[in-house]
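I have a structure here, written as structure tokens, and I will follow up with some questions on it.
A protein chain is absent from this complex, but the other protein chains hold their places.
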Amino acid sequence: MLPITATFLDEISHDIPHQNWGKKEWDIDFAHMKRMGIDTVILIRCGHKRWQTFPCDYLMKHEGTYHPPIDLVQLYLELSEKHGMAFYFGLYDSGKYWWEQGDFQKEVDINLKVIDEVWKKYGNMPAFRGWYLCQEVSQKMGQIIDLYTQLGKHCKAVSGGLPTLISPYIDGKKALLSSQSSLTKSDSIGLKRHEEDWSEILDGIKDAVDILAFQDGHVELHELADYFSINKKLADKYGLRCWTNAESFDRDMPIKFLPIKWEKLLMKLNAAEKAGLEKAITFEFSHFMSPQSAYVQAHHLYNRYLENL
Amino acid sequence: MLPITATFLDEISHDIPHQNWGKKEWDIDFAHMKRMGIDTVILIRCGHKRWQTFPCDYLMKHEGTYHPPIDLVQLYLELSEKHGMAFYFGLYDSGKYWWEQGDFQKEVDINLKVIDEVWKKYGNMPAFRGWYLCQEVSQKMGQIIDLYTQLGKHCKAVSGGLPTLISPYIDGKKALLSSQSSLTKSDSIGLKRHEEDWSEILDGIKDAVDILAFQDGHVELHELADYFSINKKLADKYGLRCWTNAESFDRDMPIKFLPIKWEKLLMKLNAAEKAGLEKAITFEFSHFMSPQSAYVQAHHLYNRYLENL
Partner (left out) sequence: MLPITATFLDEISHDIPHQNWGKKEWDIDFAHMKRMGIDTVILIRCGHKRWQTFPCDYLMKHEGTYHPPIDLVQLYLELSEKHGMAFYFGLYDSGKYWWEQGDFQKEVDINLKVIDEVWKKYGNMPAFRGWYLCQEVSQKMGQIIDLYTQLGKHCKAVSGGLPTLISPYIDGKKALLSSQSSLTKSDSIGLKRHEEDWSEILDGIKDAVDILAFQDGHVELHELADYFSINKKLADKYGLRCWTNAESFDRDMPIKFLPIKWEKLLMKLNAAEKAGLEKAITFEFSHFMSPQSAYVQAHHLYNRYLENL
């Protein structure tokens, strides 16, 4: 089993209900993470549509984002330092320009400003150790190569070369929106097309992106080894590090989403180890694996994981 | 922030799973409410389709409603008295005559009988302090003006003029049925049509309805101020008191429904205060804000709310 040593922080959440934690609960959660062996936390995005994790002057002025009641970026950086973790900063996802309107350059332009502001505000904090390019795709969609390249290069330029991470998904049978009631669709990208697309994408972004961590939840478990193998081969070829994003929520149930069945997570981590992947992130600890999660299934998942470690 | 000083009691529930509380749990919950500053509880409806909160002879005989295992109206009135709260009684919603068949007069006729029976049974209890007209609409639908007028006048006539309350919703982008998997629709009523419709409705019902408390969850947060402003203006014009129904559940998530993100509730209460609204009801305390809710997110929401108070 490849151990889980990193987790996303799902704030701002897109489709996972909020737990309404304050500073105290977050501090406790970082301690729980640490105990499990987590050394890296990754903010999934600093903002989504009008919601944001810190008061970003640029976004409030130009995109009408809401002033948040708490600066979560500051809090997470302080807690990361306290608990000895590396913090990766996730960029802004408009949920609009690139996604609905196909305007990738607008999404880039906004994020270039956000990157500058963020680095100015928080770049001196010792836990700030990397960047997450949060626009998630499964295929060569629009100008995604150009977007990753511009954003990744700018992140590295302002921060003295801190590593950049992307976490795409495989367009498998379970690649559905959380607002759809179905659990599977009939078409899947297939191995051949997946390899072709990602060969082209990785070739295009290899100078701007350091780490590739595919989400592992969109294909059937018996298909996973083949996809892992392709991902590893391509990452090696283009000089990226190859991690995995081990989803700890269950995509097979009508309640979207609750913690995953332990057996499924174990099988995915075993397959990741076998494929030689370097490190496992989970999406995400605080809802789906934490002993203080609102979902009690997560408490037991934490115990099963620790027993197996 | 306009403080929350009232809550609905969501029994009979339409789309929120039951918590299976007994008398003891309800007593504790009223104490939790009191501690938060709640002075008013509003039974959302005394019956829905075949389910009911008290054994109503008329409904059992004529509508085939089921005999309930406990008289919740009696219990809530006793607990309201014990904890020093005002109790508003919600009428019967057939879910059929007005809603499916367009027969508003049949809905009225049934409720006139229910009102008589209820007042005879519980009218002498000191906590009985108002009425909730539970047929909820967003527009001038069918004979809704006539329904509110007949029912409101009868409630006041039998009870020596106790106040009557309605809680409509804005037909915004989030006005979907809970059984629909989507979260938003493309069309919204818009400010102009909302004002026209509600001007006509309030003019028609002004002698029968005392309090107007729009649900606040069907429009985007940045649109809320404009709707609040219209609602307040119209309420003032026609002589109604203007409250808000601050929803404490989250309409933006695929799980329908869990407790709302604290930031959203705070923003709505801030907007309500700014618009000069008089009082905030929440829908509802026991599932979404109570420290003993089955949803742990509610416990934290309670703490966040108290911290901010």
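Each chain gets a letter, A and B, in the order it is written, and its residues are counted from 1.
Note that contacts are C-beta pairs under 8 Å (C-beta built on N, C-alpha and C of every residue); 3 or more make two chains touch, one makes a residue touch a chain.
As the structure is a computational prediction, the values presented were derived from the model and not from experiment.
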Candidates A:57, A:207, A:236 or A:263 - the one touching the absent chain: A:263
Contact partner of the left-out chain, one of A:31, A:177 or A:221: A:221
Touching residues on subunit A - with respect to the absent chain: 181-183, 220-222, 250, 253-255, 258-263, 266-267, 295-297, 300-301, 303-304, 307
Subunit B residues that touch the omitted chain in the full complex: 13, 15-22, 25, 50-51, 64, 66, 68-69, 178-181, 255-257, 293-294
